[in-house]
Each structure stands twice: as structure tokens, then as C-alpha cells.
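The complex is shown incomplete by one protein chain, all other protein chains being positioned as in the whole.
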Amino acid sequence: MTVSASEIPAAAGIISVRNLIKQFGRFAALRGVTADFDAGKFHAILGDNGAGKTTLLRALAGLADPTRGTVAILGKNPREACREIGYMAHPSLLYDEMSGMENLRYFARLYDIAGDARCQQVIRSVGLDPELSRPIGQYSQGMRQRMSLARAILHDPKILLLDEPFSNVDVHSAQEMVGLLKHMRDAGKTIFVVTHQAALLEGVADEFIWMQAGQIVDRTPQLSAEHSGAGAQ
Amino acid sequence: MKRVFPILAVLTGLLLAYAFYEAIWVAPMERTMGDVQRIFYYHVPSAWTAFLLFFVNLIASVIYLIRKNAKADAVAVVSAEVGVVFCTVVLVTGPIWARPVWGIWWTWDLRLTTTLVLWLIYVSYLMLRRFSDSSQTPKLAAVLAIFGALDVPLVYFSIWFFRTQHPQPVIGGGGSIDPRMLHVLLINWLAFSCFAFLLSWARYRLEWLQREVEEAQALESLLGDGLAAPTRAPLDKTSSRTGPQ
Amino acid sequence: MNSIKFLYAAYIATWLIHALYLGTMVRRYSRLRQQKKNLGTGGK
Partner (left out) sequence: MSSLRSITLATLAKDIRLEWRSKDAINSMLFFSLLVVVIFSFSFDPNAEESRQIAGGLIWVAFLFAAVVALNQTWARELRNQVLDAYRVSPAPANALFTAKVLGNFFLVSLLEALMAPLFMIFYNLRALGPAWQLIPVALLGTWALVVNGTFFAAMSLRTRSREIMLPLLLFPISIPAVQSMVEATRIILSGDGAARFWIVLLLTYDVVFTTACLALFETVLQAE
């Protein structure tokens, strides 16, 4: 149920979610999530499989229309605020037959970004070589995740929504990516990371959001702080 | 509300019986075709009712696309399904009528062929609803309904011109019709329309029940996981039974 | 003229189709009512 921008409360932080319910036929993925998130914070979203983490992230990205309730990004409907949203999903969201540079050049065009400068800069920032001509299909999983992250930050969005960015990535690459995200958070970006490797974000994330059965059950500043609901791996 | 349904059912039954009586005895026998022409009083009203139902489906689909309310979607499902049933009746009685009169089972007659194409379109509509189980099925179905409606005039004209190229016997005969026959025809149409309304109403209640059960099962599957979620789901406590979304 | 047979065939066919449809509706209705009762008692 898309809601016109006027009905959404403006002042409630950069992102505000009101009683968000998402139902896929018989399965209720989100059962009434209500939350506000401030700008420039690094949020880690944790929880078991099926807790609704990915669905929440997709709802924030405007990919999943809420069955009931509202989602506001910068006071607007997620789709209206899409220039400020960078989304990275478990699959790479890149064309396997094209090289990293070709992929980014195409996506840059979708964001009206001309020239290769920005693409090269972003590829270097994730620690890859822009001249690498091998198609993405032949990248290692770690390199593919980095290129996917590069695509997500290509248009310099204020908000980053990353779904399992470190999954089956070697520890070294993962730590490098965490460092990059930390650097972006310090530069003022708002970052959401859905992950099962919470330990990587210890001391980096400003807030840990615990989800369970389609609901946010707790929000703690530290990972180890007492909390209810699902344990973190 | 509950009592109205049985009353309407009885009334419709009486009306149908009366219409049947009119069709069999009262209506004058057609000179050339004889009594078999009386199939006309079931064949044509069923077609009109089917077209009416498909029109309702179009309206409901457009309303759903604009306002996204579940009731319009339910009406769209119901009108499509009952419409297909009436269309099937037309497609079955047509050949049964053509066989004795022209000795052929099927004629690419304008009205009959249009009905056939409509039947194909709305069966594919129902298939789409059954195959796509995502929460966005209503939206996809509404789009397809609009495509189907846009197709109808094109189907009609293409077959009409095709008919002028290859003239073939026309079911139900063109030209003027004996006023008494017309009278019986209209009574039958009224009877079938009431019957269609009754069927739709029952099917609508069935659809609503299905959605309620589906939603309850969805909640059940989450709560039933035995998770002692500290914050009770607000859906249970605060929001009243506002009916399925 | 055996065309009368076709007349009856057409009328019967019409009501047969409607009866079949009503039958499926009744069957679905009872199945759903059963599911709703199961939900009430929390059993699956």
C-alpha cells in the first residue's frame, strides 16, 4: 500500500517505519515493525533465518511494497528517494558475461553518471583493479561481493542497504570491506547491514538490531549487551 | 444480512422455473427450425450474462489498480470465474444447436467465436491467478484483465471482417425477431442474471472466507513457532479484526 | 424429427455445468470451514 508523501511524518529521523506488515500469501514476513533510524549511523540487523531481515531491507529499498503500514526515507516514499539509496543483495546484481568496468559503466548510465572516472574511482575504493577485463562470472566470491558493493555506492547514496555483504568472503576481504563501510559511516552515510557474522561489526556498528518472527525485538548499542530473542552466531 | 440470501435464492428459483416454462411452452415455435430453436432462450441470455460479468471484472480491476482495495480484487476474481462458467454454457449449447439445424458442430459464427476467444482470455486470467501465488497476484491479474478488455473489440472486428470474407451460418439468426420471442428472451435473461448474481454473491463470500483463513494461517505459522517473543505482536492486541487486507 | 433430443441435451448440459460449478464451490466451502475450525483450536 503505497502512501503519499504528505501522510508520512517528516521530522522522525532519516528513516521512519510505522507498523510495517509484509505478507507473502500465507507467510507473514514482517508483523508490525515500527522504528526510527538516525542519519550517519551504522546499523547491524541480526536474527535467525526467516526473521524478516531481508524483507525489511527490501522494504526500505522500496523493492517490497508494504502490505500495511508505511516506510519513509528522507520523508519520502522509498521509490521517490531512490537516488539516495544504495542496495546490495545476496546475489551479485551484476551481469556475469560483462567485466566489472562494463557493468559499472552501464549502471552509471542509469544514474546519469557520465564518463569512467567515477567508475574507476569506486572500483579502486573497494580494492579491485578497474582494468581487470575478466567477466564477473569468473571472479571469486569475495571479488564479486566487492564489485557488488562498488555498484551499490556508485552514485554516492546517503543510505546504504547491504544484505549479507560478507557472506562466504575470506576474513581479510571482509575486514577490508568493514573498514571501508566504517570510513563511509564517518563520512556521514547511514548504513544498514544484514549479516550472520555479527562479530565482524563488534565495535564498528553503532547499533545492533535483533529481529525475530517478523519483528524487531531489541536494539542494543553493543553486540555483547544483554538482549532477548535470537542469539548471534 | 444472512436471511436475504435464502429468500433471494428461492425467488431466483421461481423466476428460473417461470422462464423455463415460458421458453418451452409459451414461446411460439420457430417455423423453419422447429422446437430445437428454443435452445436460443438459454444460449443467448447466458452469453449476455457472461459479457456482463466480464464487464464487471474490468471495472473491478480498474478500481483495484487505482485504489488497491481487496474488495475490488475479490469482485474481479468472482466475476471472472462465474463469467467463465456462463461462457462455457454458451460454448456447449452453441454446437448442440448447430448440429441439428446445420449438420455441423462448430461454425465460426461472429458471436460464438467472440465468446470462445473471451473464454480463452479469461481462462488464462484464472490460470495466472492460480499460478502466481505472490502477494502481488491481484495487481498482475488486474493488468491482464485490462489487456483482455482492450482485446475484445479487436477480436470482434477481426472476426466480423473474416465473416464477410467467408459467410457461414449464423447462430440465432440475424434480422428482426418475433416480439413474443423477444419477451421470453428477456425474461430468461432476467432469470439468468439473478442466478448469476446469486452465484457471484456465494462465490464472493467463499473468497472472503478463504482470505480470512489464509491470513489466520499466516499469523498462526508465526505464533505457532513457540517463540516467546517478548513484545507481543501488536497485531493481536491493538489492531481490531479489521478484516484481511 | 429427433431435434427435440438436442433441445433437452442443451438444457440439461446447461444445468449440469452450473451444478458442477456449485459442487466445486460447496466442496471448497466445507474444506475452508474445516480449516477455520482447525485454526480455532490451534491444531494444524
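Miscellaneous remarks
Note that the chains take the letters A, B and C in the order they are written out, and that residue 1 is the start of every chain.
Throughout what follows, contacts are C-beta pairs under 8 Å (C-beta built on N, C-alpha and C of every residue); 3 or more make two chains touch, one makes a residue touch a chain.
All of these numbers come straight from a predicted model, not from anything done at the bench.
Judged over the whole assembly, touch between the missing chain and the shown ones holds for A, B. When the full complex is taken into account, the listed residue touching the unshown chain is B:Ile146, out of B:Ile24, B:Ile63 or B:Ile146. For the options B:Leu128, B:Val170 or B:Leu209, the residue in contact with the chain missing from this view is B:Leu128. Panel shows subunit A; residues 58, 61-65, 79, 82-83, 85, 87, 89, 91-98, 106-107, 109-112, 151 of it touch the chain omitted from the view. Summarising the interface, subunit B meets the missing chain with residues 65, 117, 120-121, 123-124, 127-128, 131-137, 139-140, 143-144, 146-148, 150-151, 154-155, 157-159, 161-162, 165.
In this text, only the chains that are shown with their structure count from here on.
Across the two interfaces under comparison, A-B and B-C, the one joined by more C-beta contacts turns out to be B-C. Averaging C-alpha coordinates per chain places the centre of subunit A 50 Å away from that of subunit C.
For this pair, subunit A with subunit B, the centres built from the Cα atoms lie 46 Å apart.
Once the centre of each chain is set as its mean CA position, subunit B and subunit C turn out to be 15 Å apart. Within the complex formed with subunit B, the residues of subunit A that make contact are 1, 19, 21-28, 31-32, 34, 65, 67-68, 212-215, 217-218, 228-229. Here subunit B touches subunit C in the complex through residues 20, 33-36, 38-39, 42-43, 46, 82, 85, 88-89, 92-93, 96-97, 99-101, 195, 199, 202-203, 206, 209-210, 212-213, 216-217, 220, 224, going by the rule given at the top. Contacts from subunit C toward subunit B in the complex involve residues 1-4, 6-7, 9-11, 13-14, 17-18, 21-22, 25, 28-29, 32-33, 35-36, 39, 42, 44.
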